[in-house]
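Removed from the display is one protein chain of the complex; every other protein chain stays in position.
Right after this comes chain A.
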Amino acid sequence: MPETTAAPPNSPTTVKLKYVKLVYQYLVNHILTLALIPLLLSLLRVGPTEILSLYNSLHLNPVQILCSAFLAVLISTVYFMSKPRSIYLVDYSCYKPPVTCRVPFSTFMEHSRLILNQNPKSVDFQMRILERSGLGEETCLPPAIHYIPPTPTMEAARGEAELVIFSSIDSLMHKTGIKPKDIDILIVNCSLFSPTPSLSAMVVNKYKLRSNIKSYNLSGMGCSAGLISIDLARDLLQVHPNSNALVVSTEIITPNYYQGSERAMLLPNCLFRMGGAAVLLSNKRRDAARAKYRLVHVVRTHKGADDKAYTCVYEQEDPQGKVGINLSKDLMVIAGEALKSNITTIGPLVLPASEQLLFLLTLIGRKIFNPKWKAYIPDFKLAFEHFCIHAGGRAVIDELQRNLQLSAEHVEASRMTLHRFGNTSSSSLWYELGYIEAKGRMKKGDRVWQIAFGSGFKCNSAVWKCNRTIKTPADGPWTDCIHRYPVHIPEIVKL
């Protein structure tokens, strides 16, 4: 998105402009209310007796009244029947890895040096990435990756999957009180580990879920698969009345640790860490009271039609035959474009009328009058109270902060999640939401925007509305460390 040149924050021009903008926004957003005021005034002037005589002069007989009433009832019934069901997020639970899986920077570097001893340049590259990564000293890797060299067996991968997924689901069941027999829909997404039987079958087996469960396993869909699962759950919950859906998002690191020395493929090793989340969605009316959030919109944008976007996150073999994920240098540019597409779709759904009008006017202006007018970037801070940007890496968060003109506090959840847990792929959005709740910032009526990027190249958004003010949770991945946050993350950490 094109940059805007900002005037110095506190100059008199900017302050005046802010007030003008506020007045404009109030006028446009409440235009209907404002339009009603003259009508109300005229009604008051007319007086109640005059209205009554007007009504009597219509000469309505009972049949006509009955028919109109019947019509009104019919229309409202049709309306309520065809309205999409409200989808509630009852609760969610994020996996907290044990301290035995912790990987301090120094250990990571020492192991890299021992494993890649033939390639000192690759080791230096990893060190530079780690210094600037925005990760902290408490991120975790699964036990198999702690070995020199790592021992990624199928058994170890399943072990990690069981550890992460079962812990998350156990915690969720404890929080929500749901019984395994009550789960109607199960969706598991894990991009890079897809065994047979599937991870969703593994969950069915462990928890003895019903034999008529609707289970789905999404693999290969990248870091944005979490929101794709939510979208699928939503569509299923529209079709099946009175049901609930368990969505599990995770990424299993064990089998995907790159063992070669190509620099572009070493980047994921430095950033991806262990994590997972389990989410319970429901369309039952009785969950409306206790649910934490209500799903408002899900918008999915796929840029795969463009070749450059398609190949920017590409799994391939390196010259030595070792498989890894190649991240292209254009990643940030492509992410920016994908975001722009997504915003173009989501903007009209969430932005207040004032912003949409401004955007429309500037668009018309650019098309007709002067292409050199800078494009108006709608102010999404008016549409949302909280932002959860996928913690894909420091660069992603920086880019989005710049593009959407967000303050440091808006991206705090993302940055701190990246620091404490690293890039946990599709589950990172849930850790970020957990951070906001742990800080006690989530109030009833707050709107949350979750944005995820993933291979393909996809940009998916979900909009949630907070259903009830959430007290700081007594359990969760942040409970023992939230008092330390936010931390200042230096530009370059000295190793």
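In this section, a residue touches a chain if its C-beta (ideal position, glycine included) is under 8 Å from a C-beta of that chain, and two chains touch if they have at least 3 such contacts; residues count from 1.
Everything that follows uses one rule, which is that contacts and distances are computed from a predicted model.
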### Query
The chain dropped from view, which UniProt name applies: "Cell cycle control protein", "Protein ECERIFERUM 26-like", "Mitotic spindle assembly checkpoint protein MAD2B" or "Alkyl transferase"?
"Protein ECERIFERUM 26-like"
### Residue of A:T14, A:T107 or A:S407 in touch with the missing chain, whole complex considered
A:T107
### Query
For the chain left off this view, which of A:E137, A:D306 or A:D330 is in contact with it?
A:E137
### Message
Tell me which stretches of chain A touch the chain missing from the display.
### Response
98-100, 102, 104-107, 110-111, 113, 136-138, 143, 146-148, 151, 494-495
